[in-house]
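Quick one: structure below, then a few questions.
All protein chains but one are shown in place.
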Amino acid sequence: MSFELLMLAAADGFSYAGLLFLVSLGLTLIFGVQGILNVAHGSLYAFGGYTAATLAIWAAEKQAPTWVLLAALVLAALVVGVILGGILEIGLLRRVQDKDPVLQLLVTFAAFLIFEDLQRLIWGVSPYSSTEVVSRLGNFDIFGITYTAYQLLLIPAVAFGVYLGLLFALRRTRLGKQIIAVTHHREVATALGINARKIGLIAFIMGAFLGALGGALAAPTTSLVPGVGTDMIVLSFSVVATAGLGQITGALITALLIGLARSVAVYTVPELEVAVPYLIMVAVLLVRPNGLFTVAQARRI
Amino acid sequence: MKGNHVKSLHARLGALVAGMSLLFAAPALAQGAKPAELKLGITTFSSGPASVFGVPAKAAAEQWIEEFNAAGGINGVKITPVFIDEGLGGDKLLTEYRRVVQEQGVKVMLSAISSGNCNIVAPVAEDLKVLNVMWDCGTEKLLEDRRYKYVVRTQANAVTEMVATVVYLLKTKPDFKTIAVVNQDYAWGRDSWEIFRNTLQALKPDVKVVAELFPKFGAPDFSTEISRLQALKPDVILSTSWGGDLDTFVRQAGQRGLMKSSLFVLPLAESSAERLGAALPEGVIIGARGDHYFLHPELKDEPKHKAFVEKFRARTRSYPIYPVYHMVAALQAVADGHNKAIKANKGQWPSTEQVAGAMHGLEFKGLTRAVKIREDGQGLEDQLLGMTRNRAGYAFPVMENMMIVPADLVTTPVGQKSPEWVKTLKPDVLKSDRIKVYAK
Partner (left out) sequence: MARLFDIRILTIAGSLLCLILGLAFPWSKTPIIVGLCFGIATLGVAAMVRAGQVSFGHAMYACIAGYTVAFLARAWPQLDGLLLILAGVGASLFAGAIVGVFVVRYRGIFFGMLNLAISMVLYSVIGKFYAITGGTDGLRINRPTLLGIEFERAGFETVLLVGTLLAAIGLGILVQRYFQSASGEALAGIKTNETRLEYLGLSARRVLWDGYLFSAGLVGLSGALFALVQGLVTPDIGSWLRSGEFVFIAILGGSGHAIGAFLGAAVFELVKLFAAAYMTGIWQMLLGITLIVVILVAPEGIVGLLMKKSALATPRRKSPWGTRREENKWTP
């Protein structure tokens, strides 16, 4: 494999890793604060995508300027994150808060099943997409290969921006510090006067928003079809488990690793493309049972 | 407590016995007596990715059956459809299939869209002695590997479709050197490519295959595949994908300019054209798995066809795509097959066996050109292909430079196996004067 091909693979892997990171980040944030592995996270991705496509199609028909189209994507993710995230947390997870973790996980699995059908009832079965924003942002060439600015620049930039923003928020803001405190130890945090319930809800909605944002940003380049969230769940599981649960920087590095390995596989051993994330996960877990970046401490964010 | 259990068990057993006696008491229909209705089982995708085919086809079935029943049905017998969702998976499909046949007394099944499902239901239909019309699946192996008495196909198979595509490609662009393929990674994607490649090698041996890519079924992203294709710069890119996969591939390829540098051949893209709209550029070779098209060069103004298209548009707000035509063809074949069997049976209502016999050798006409079912159960359906062009009045590109390839020219003869047969094809086939070309 030549250097040039490696660079091409890296370029493709980047954009893919960006989306994967956003979704995984949401998942790992929710786990960190709530201790719940949210199977319905894939549904948030799908709902985010469908809502974004619906909004963007509508905006494109109205000849809206490019920034409005981009804002529509974020708005869609926000709406889905707040509404679905809120329903999930308040309506369902709170009721099983004191139950066995297995039951908590199963509840999110049930929610996933319900959302799958709900999504089909709302948007039907025809593929959904809105590509307007990609063509507006234009193309450019590397090594004679044409890339879209949207995929190669915008998505990775958003992903990295979200990463920096979240780090800043967690370290420098009051809310972020409260989140970290709850992550450390819920009971102690409560004793210190933090409203752990409220923090849990906020963190859950943030995580849900990130999952939906991944879907919303994918919407302009892909076609949304029934079942689109199903693959995303296991993929983001593998990122989160490989990185170590609750590891934000770890998730970023792992998403990059998986994105790159996957596109290198397309060039070299296409048969293994789909298996690559899981091969990495098995290999990592066998060597480091708690994931790549988990250190021996209570803190998970 | 104990008493309750025993009691409820008794009650349950009693109900069961009652149910069973009802079942056995149902009077067997006397041979020749006209049934009150003809129950017709139809399997189609209401869920899953293939519902892009199943949902319009179901609407078509409902529309056609309404009209048909209003006009008197089959010799006065009305058709009652029973729909089954193929999206539930093979095992649930089989359970439902058997339930409607063995419990509800369905004698005729239209099944299935997916080749995998056809493979599952065909041997079962033969065991249950129920007429099974394969109305949309493409696998050619099924009818070549075994002779079925109760299983027929009312449309072409993958061989007819792929060989016709090669013919169109070679007649419109005879001088290309390299080709790449991007197909879905499942039986249809793999098998259709194998037929296409073998045919191409027989007709134009100097073409080089530069890439064979099989991204997984339902893949959301083809960026890497597209980069690789841009680096390889093949003259022609083939994809037999459909549904969301095809939409995504065409969108991403279009966004990155791949469709400007290579000629795209998309034999199933007629079913995606309206959805893709402007994302599908001009100058792409597309097909429709048969000779059906709402702008059919010979039959677009025929009153029956025109009326159907208008009514379908009013009903579903979209133009009919190929599974719609396949559904109508299968329904028409069932009706004609019954009428043929009734005639042979001196006006008496025929047995399933007699209808199945009548289906073999039947010639019927759905909305487009007539189809003949051969003695092996395979339908001979002509193939229409064309090139996309934007035209005023349509929000999506439509086919122009259309060509209709007669089915018998490009279908494996009865008793031969397709993998060997396509290798024996000669370039003479391209010169046949039976291939009709419609300029503009």
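Which chain is which? They are A and B, in the order written, and residues in each are numbered from 1.
Please note the rule applied: contacts are C-beta pairs under 8 Å (C-beta built on N, C-alpha and C of every residue); 3 or more make two chains touch, one makes a residue touch a chain.
A quick note: this is a predicted structure, and the numbers were derived from the prediction, not measured.
In the complete complex, the residue from B:57, B:74 or B:120 that touches the missing chain is B:120. When the full complex is taken into account, the listed residue touching the unshown chain is B:185, out of B:136, B:185, B:221 or B:274. The missing chain, though absent from the display, is touched by one residue of A:142, A:157, A:188 or A:275; that residue is A:275. In the full complex, subunit A touches the omitted chain through residues 35, 37, 39, 92, 95-96, 98-103, 105-107, 109-114, 116-118, 120-121, 230, 234, 237-238, 241, 245, 271-275, 277-279, 281-282, 285-286, 289-290, 294, 300.
Listed here are the subunit B residues that touch the chain not shown: 1-2, 5-6, 9, 12-13, 16, 19-20, 23, 46-47, 83-85, 88-92, 94-96, 98-99, 101-103, 115-116, 119-120, 123-124, 127, 185-187, 190, 214, 216-217.
In this text, only the chains that are shown with their structure count from here on.
Subunit B has its Cα centroid 38 Å from the Cα centroid of subunit A. On the subunit A side of its complex with subunit B, the touching residues are 5, 8-9, 11-13, 15-16, 120, 124-127, 129, 131, 134-135, 139, 143-148, 151, 218, 221-228, 231, 262-263, 266-267, 270, 273-274.
On subunit B, the positions that touch subunit A within their shared complex are 46-49, 51-52, 55, 213-216, 218, 220-221, 223-225, 227-228, 230-231, 243-245, 247-248, 251-252, 255-258, 275, 279.
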